[in-house]
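Note that this complex is displayed minus one protein chain, with the remaining chains in position.
So that you can tell them apart, the chains are marked A and B in the order they are listed, and the count of residues begins at 1 in each.
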Amino acid sequence: MFVKFLFIASSLLTIVSALSMLMTKDIMHACIFLLGALMGVAGLFLTLGADFLAATQVMVYIGGVVVLMLFAVMLTGGNELNKRGLNPVPLMGNKFTFALGVFGASMFFIVVYQLLYKIFHYFHLSVVDSYESTVEKIGRLLLTDHILAFEISSVLLLGALVGAAIIARPKRN
Amino acid sequence: MMMGLTSYLLISLFLMICGIIIMIARKNIIAILLGIELILNASALNFVAYSKFVAKNFDGQIFTLFIIVVAAAEAAVGLAITIRHFQISESIHIDDATQLLA
Partner (left out) sequence: MTSTLSSYIQSIPYIKENLYWLTEMLGPEVTAFVIFFIGAFIVANVMALVGGLGTYAERKISADIQQRIGPNRVGPLGILQFLADGVKMIMKENIVPRDADKFLYYLGPLLCMVGIFAACAVLPISSGFILADLNVGVFYLLAISSLVGLGILLGGYSSNSKWSMLGGMRGASQIISYEIPVTISILAIVVLSGGLSFGKIVQSQSGLPTEWYVFHNPFTFIAFIVYFIASLAEANRAPFDLPEAESELVSGYHTEFTGMRFAFFALAEYVEVFVLCTVASALFLGGYNVPFRLGGDSLLGQVLQTIVFFSKTCFLYYVVIWIRWTLPRLRVDQLMTLCWKYLTPIALFNLVGVSIWLVIFDGKSLLQLIKGLF
């Protein structure tokens, strides 16, 4: 019963936040609705029994990526119009760009639905009731089966750290 | 409310479509990066749902960990490029980012 309640609450949070992200005109509000959507996805991970993953999602995305986006919005002038004034299209899109977006998304939907249609018919699986801890299993798998990806991702993070610090540094002329 | 594989796939499809519409419709570079984050989360949810219902092992969750890692790295570098572009050309409109050499 708790799991059903968590599932309904998380999916409502995710869907409402994603819709609000579509319809808002303010970039700061869009970042906060992204926060809501990511919390909802973390809740959905919990209903699937992935507790370590849910905590990682909250820590990395909400503690890191959303704060980074907010800082970038504040450092690049936020909601002001672009200084050149040459572009007639507003920063958050007008009806024409949204119409193009809906057209593109519907193309995607048509293609994907042909694949999902069969899955909806064949799989009537529901949740297994036992929830066990995934921390030890994920730790063991990361260091035995998937160790190459683990090491490469650490090199990737080092490269991203150094690269982002150098790119965003103000030039001394 | 049945909590089967179908409902998780429908939620991730909805998130993916929202992400695609945001990526196409917005002209602010940071708003486009927000759309990218939504798309990555939709695929992560897909992976975890399949690993729980179909494969019944933990490979999907490991892959989702790597999705989170790569998404964080990509957001950091993308925002660094955006800030640099703003320092050069004073604009975060994506139609202003048309030249390779500033």
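Note that contacts are C-beta pairs under 8 Å (C-beta built on N, C-alpha and C of every residue); 3 or more make two chains touch, one makes a residue touch a chain.
Just so it is clear, the structure is predicted and the values come from calculations on it, not from any experiment.
> If you put the missing chain back into the full complex, which of the shown chains would it touch?
Across the whole assembly, the hidden chain touches A.
> Based on the whole complex, identify which of A:I8, A:I32, A:V112 or A:L142 touches the chain you can't see.
A:I32
> Determine which one of A:I62, A:V102, A:L142 or A:L156 touches the chain that has been left out.
Result: among the candidates, A:I62 touches the missing chain.
> Who touches the missing chain here, A:L70, A:L100, A:L116 or A:L142?
Checking the options A:L70, A:L100, A:L116 or A:L142, the one contacting the hidden chain is A:L70.
> Please identify, in ascending order, the residues of chain A that touch the omitted chain?
1-2, 26, 28-29, 32, 35, 51-52, 55-56, 58-59, 62-64, 66-67, 70-71, 74, 131, 133-135
Operating definition for what follows: only the chains that are shown with their structure count from here on.
> Counting only Cα atoms for the centres, state how far chain A is from chain B in Å.
Taking the average C-alpha coordinate of chain A and of chain B, the gap between them is 5 Å.
> For the complex, which residues does chain A have touching chain B?
Interface residues on chain A, with respect to chain B: 3-4, 7-8, 11, 14-15, 18-19, 21-22, 27, 30-31, 34, 37-38, 41, 44-45, 47-50, 52-53, 56-57, 60-61, 64-65, 68-69, 72-73, 75-77, 82-84, 86-87, 89-93, 97-98, 100-102, 104-105, 108-109, 112, 116, 119-120, 123-128, 134, 137-138, 141-142, 146, 149, 153, 156-157, 159-161, 163-165, 167-168, 170-171.
> Under the touch definition given earlier, write down the residues of chain B that touch chain A in their complex.
Chain B residues touching chain A: 1-9, 11, 13-28, 30-31, 33-34, 37-38, 41, 44-45, 48-49, 52-54, 58-59, 61-62, 64-66, 68-77, 79-84, 86-87, 90-93, 95-96.
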